[in-house]
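Pasting a structure below so you can have a look.
Shown here: the complex without one of its protein chains, the others still in place.
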Amino acid sequence: MSDAPHILTLKIDDQDVSAVEGQTILAVARENGIAVPTLCFLKGLSPVGACRLCLVEIKGVPKLLPACVTRAAEGMEVTTDSPRLREYRRTILELLFAERNHVCSICVSNNNCELQSLARAQGLTHVRVPYRHPRLGVDATHSRFSADHNRCILCARCVRVCDEIEGAHTWDIMGRGIDCRVITDMNQPWGQSDTCTSCGKCVHVCPTGTLTEKGVAAAEMKKRQQFLPYLTAMREERE
Amino acid sequence: MTPEELRELAARRREELQEFKYRLNVCLAAGCQSCHGDSVYKALKAEVESRKLEGVQVRGVGCLSLCAEGPLVQVEPDNLLYQRVRAEDAPELIESMYGKPLKRLACPTDAPFFAAQKQIVLENSGRIDPESLEDYLAADGYEGLMRALTEMTPAEVIAEMTTSGLRGRGGGGFPTGLKWSTVAKSKGAKKFVICNGDEGDPGAFMDRSVLESDPHRVIEGMIIAGYAVGASHGYAYIRAEYPLAVKRIQNAIKQATKVGLLGEGICGTGFGFTIEVRLGAGAFVCGEETALIASIEGKRGQPRPRPPFPAESGLWGYPTLINNVETFANVPPILRNGGAWFAGMGTEKSKGTKVFALAGRVKNTGLIEVPMGITLRKIIFDIGGGIPDGKKFKAVQTGGPSGGCIPEEHLDMPVDYDSLAKVGSIMGSGGMIVMDETSCMVDVAKYFMEFCKSESCGKCVPCRAGTDQMHGLLSKICAGEATMDDLALLEHLCEVVKNTSLCGLGQTAPNPVLSTLRYFRHEYLAHIQEKRCPAGVCKIKAAAEVHA
Amino acid sequence: MPPIPKKVDPPSADKRWRMVDNTMRKHGYRPDALIESLHTMQECFGYLEEPGLRYVAQALRLPLSKVYGVATFYHFFTLKPKGRHTCVVCMGTACYIKGAQNILDEIEHKYGVKPGETTKDDALSVLTARCIGSCGLAAAVVVDGAIAGKVSAKQTLDLIEKAVAS
Partner (left out) sequence: MSAKIRLATVWLDGCSGCHMSLLDIDERLLDIADRIELVSSPIMDVKGFPENIDLTIVEGAITNEEDLHKVLAFRKNTKLLMALGDCAITGNVPAMRNTFAIDDLYNRAYVENADAEKQVPGAVVPRLLDRTRPIHEVVPVDVYVPGCPPHADVIFYAIAELLEGRMPDPMKMGKFG
């Protein structure tokens, strides 16, 4: 293998684009200004392909593949937007809205919720599946942050940032299926966690109003994720 | 031990076995044990001892196939089979060996249940003591391995597998030879072989039976695979719910290690291989390759997107071969008799035989092995003896929660991977549940959806939330509270979940709904429009108050 | 070679912890020993209790939340102690179409417990299994470890009654 990166050419939405070997379809699309909706993906964290919003069609491949983990290949013909994909994305969003309770006082006023933005971008007008209305609590035991499990979409960004960047692995997911929930340590109140360093990274990568800062007006609750690329680069350097 | 020494061991055991003129094989597999097969075994042993009989051996063996009629005892040399034997029948059974066949308990072995079967995987099942290495050796055990190690290169072994046309018996039907050659070609400092014994289909017990009745066969298959792909370590991942299977495979590993069939320098060659048992802990999703790997690594059994496939990057990132129990069990006879021999059985695209766990509303429930290409009708009505209690056949379910329900009109179709897929079901791992008119197909669909919902790992949205919503809609239909809009929504969710889920569990979860909608839509409509359950299973409230 | 881990003390002087430690040692205290260790703990103690989970986490150098996540992912594990007697109703397909649901309903009717629950007097825990692999004997139940095949609801209740009385 030579050291020079291998350049590939492919088509995304009928647009000729080039990619460095190893790049994901999502990375190539974004470089070329092609919008692909994502929710669990966050640059700087390991991709998990869980939310299924970034599914794309690839000519000759019968299954839809997640753009966030699928690598670009020579001659690939990718479609990121079609009536079918739009319909699937809408349904997935509806499933998320119905899964828990997204009657949220924070996002409605500050418009910083990624779930809300996606719903708008995908033209959601209403949710066709019945709302489940589970009874989930709010954990406000931490001195600086609070966790409202009703808003959680289980994207596991908090779990990943805490493990991969902060190195504390305070967060993880317990249970299975529809009963999954993010937990701190042994499913104990966040404020009593033995391992939380109160760094707040989880709060800033949370795409919804699940993890928020206390004592900040809703309108000021902006998520700041600019630290991620720096820290990721430094972690990689160390390895 | 060298091959010569092992063969000597086998010859000695054959001689020993011949010393006994009579042999009583008592089934001690889980099925017969649960109806007190062990007390029959003890009673027969005591009877032989108290009468001081010479040349009579009482032996505990693996599954004798007809679970419905257990406990089963087989008497050699006449090969008579006795059913529903109780401990107090022991004296009569002993006397039966001396010219007085016991008609009262006789089970006709020329009946189609036995005659129509073709046993390869189960060839030793019920014929050897599963806890005896020598018994396995005496039945040509490890001959396939010895042939592979001493006469063939790894590439030749893979070529033999490719010739055989064997396809994965776990459900997917991926060509085994191709899988092996992919792993063999993958580069890695280490490679692993995993045996998937996390039998997940809730209505199937093939793998359990093979592990309980003939554990060495699976080990032999794994070692051959290790040699072929260049792996030196294997994991046997077995459900913790199968304690007997776990015990027997552990015992077999110990025995094989003792005689040098596992460890360094197997059979005096330079090849080394070890096997470790790992217990599953009750997660259907771990039947999925990447979830299974996560579980062996000690993590939550959540799948990850493929590619990369485990063949390239699997356990701890190393190339990994994963096959299921039955697939490995097919390997020794293929190596012993040649791939061409195996390819001579079955249909054009589905070779060999398939083991099915025949259960449900059918007379002869049990474990059967049939050649590929046999018709469903033959399995259900000849081998299975038809539907009991004068009831009418309605459907047969194959493939468990990932499969579908096949109606009467398709019963004459050959059983192979492609035909089953064509009618909306799958081969699956081998569960075959027969249903009669007393089963409601909407209720069956709801049952499977409840299963998928509780087995969904929760990682991807469509499977986690979609199965829950589909289950809710099916419950609504069963309760007679649904509208035609609900049915349309259910069908829409089926499509989305099928096409967008991350792994096989979610992608196939809608199958039981889709197949029942395809063949039994009228039953759905009866629940929705007429507010009645044709089979009388669902409890529908009279004049249920339905809005909209 | 990884550094030799510092000795972690078990939660109590209970000798059963040695069994758990044996399993961990057998696997070189590697992280992948987690599930095997939990199996041993459950076998020894009947369930997984929190101090034990913390002990295993420390000994295997695993995050607490990860251990808790694994323990709650697998349905074979239970974090609650079981009753003195157990009845497992197989919910495999063959058992389901031969009336497993009815068996559960009858048990609930008589003892007031749903699957996964234990009676108030700790006498009986009712559990379900997704399939115990005895489909040829549907409907099957396991009362105190003994499988009974082809049972009706009535027979199951009799078996439970006998077990509880013993």
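Note that the chains take the letters A, B and C in the order they are written out, and that residue 1 is the start of every chain.
Criterion: contacts are C-beta pairs under 8 Å (C-beta built on N, C-alpha and C of every residue); 3 or more make two chains touch, one makes a residue touch a chain.
Every value quoted in this text rests on a predicted model; they were computed, and no experiment measured them.
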Given A:41, A:97, A:171 or A:190, the residue that touches the chain left out of view is A:97
Of the candidates A:107, A:147 or A:211, the residue in contact with the absent chain is A:107
Per the touch definition above, residue among A:116, A:170 or A:184 touching the missing chain: A:116
Contacts of chain A with the absent chain, listed as residue ranges: 97, 101-104, 107-108, 111, 113, 115-116, 119-120, 123-128, 130-131, 133-135
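Just so we're on the same page, only the chains that are shown with their structure count from here on.
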Answer with line, ring, star, complete or other to describe the graph linking chains that touch. complete
By number of contacting C-beta pairs, the most connected chains are B-C
Distance between chain centroids, defined by C-alpha means - chain A, chain C (Å): 35
Geometric centre distance via CA averages, chain C-chain B, whole Å: 24
What's the distance between the Cα centroids of chain A and chain B, rounded to whole Å? 39
Any chance you could list the residues of chain A touching two or more other chains? 173, 175-176
Note: chain C residues in touch with at least two other chains are 66, 69, 73, 75
Applying the document's contact rule, which stretches of chain A touch chain B when the two form their complex? 48-52, 55, 63-66, 69-70, 87-88, 91-92, 95-96, 98-99, 128-130, 132, 153-154, 173, 175-180
Parts of chain B lying in touch with chain C, wherever the complex brings them together: 30-31, 33-35, 67-68, 70, 199-205, 208-209, 240-242, 278-284, 295-302, 357-361, 365-367, 397, 400, 431, 433, 435, 439, 444, 447-448, 451, 454-455, 457
Using the touch definition up top, name the residues of chain C that touch chain B in the complex. 30-36, 38-39, 66, 69-70, 73-77, 91-94, 96-98, 129-138, 140, 146-149
